[in-house]
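Questions regarding the structure given below will be posed in turn.
Only a single protein chain was left out; the remaining protein chains are all shown in position.
In this document, chain identifiers A and B correspond to the written order of the chains, with residue numbering beginning at 1 in each.
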Amino acid sequence: MKLVTAVIKPIRLESVCAALEKAGFTGMTATEVQGRGVQGGRTEYYRGQEYSVNFRTKIRLELLVPDAKVDSALGAILDAARTGPDGEIGDGKVWVASLEQIIRVRTGETGEAAI
Amino acid sequence: MKLVTAVIKPIRLESVCAALEKAGFTGMTATEVQGRGVQGGRTEYYRGQEYSVNFRTKIRLELLVPDAKVDSALGAILDAARTGPDGEIGDGKVWVASLEQIIRVRTGETGEAAI
Partner (left out) sequence: MKLVTAVIKPIRLESVCAALEKAGFTGMTATEVQGRGVQGGRTEYYRGQEYSVNFRTKIRLELLVPDAKVDSALGAILDAARTGPDGEIGDGKVWVASLEQIIRVRTGETGEAAI
C-alpha cells in the first residue's frame, strides 16, 4: 500500500484526473496549496525588514494505491501533469511513501481491499 | 511514532474530535480538502471537451500518535466517523504511516516525548 502525492499546476488538474480515471484510479484527495520550487523566491532582507516569498498556487493530490498499481498511477500523473512537449518549470513534483495500514471507514475493510 | 491520517465527512468532525479527546488525543492538524472515492466522478469526455469531476469537501485530520496508541486512535476515529449504523458511501478513509522523527518546536524534545 502506497501513498502517491503529486503537487501539480492547477491548470493540469482536470487532465490529471481524467488520465487517472482512465487508468482506473477514481479515489483521490486534493488540497489547494502554495508552492515554490528550485527557483525559489527572492530574499529581499533576512532578519531585516522585508522578505518576499514567491509562492504560487498549486494542487496537492494524494492517492492511496495498491503496490502493483503504483507505476500505472505515476505514468498517468506524469504524462498529464507535464505542460507542453518538454514540460515547463514549475510543472510539479511527485513522491511515493509506503503505508502500514489503510481502512475504509464505512466497512472497516483494511489493506488493499480498503482502497 | 506513527502518523494517522483520516479523511472524513465535515459533518463528523466534531464527533471525531470529541471521541479522540475522550480517548486522550488532543493534538491534531485539520485541513479542508476536496475528495472523491471509489464512486469517482463521471467522465464526460477525455481529451475531448467537457470533463466533470465530482469532488466533495472533506476534512483531512492528521494525528501524531505513539506506536502503542495507534489502535486506540483508530478505534475512536472509525467509530465516530461512521454515519449511521451501517455507514454510508463517502464516510472516509484512514491510513497509517511510520515516522522517523518527531520534534516539539518549543522544547526541542524528540521522539514520543515530542507528541
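Following the convention adopted for this analysis, a contact is a pair of C-beta atoms (placed from the backbone, for glycine too) under 8 Å apart; a residue touches a chain by one contact, two chains touch by 3 or more.
Worth saying up front: this structure is predicted, and the values here are computed from it rather than measured.
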Subject >> Of A:V7, A:A76, A:I102 or A:I115, the residue in touch with the unshown chain >> reply: A:V7
**OP:** With the missing chain put back, which residues of chain A would touch it? List them for me.
**Re:** 2, 6-8, 31, 33-41, 43, 46-47, 51, 53, 55, 58, 60, 74, 77-78, 81-82, 86-98
Original post:
If you put the missing chain back, which residues of chain B would it touch?
Top reply: 1, 3, 17, 21, 26-31, 64, 97-108, 114
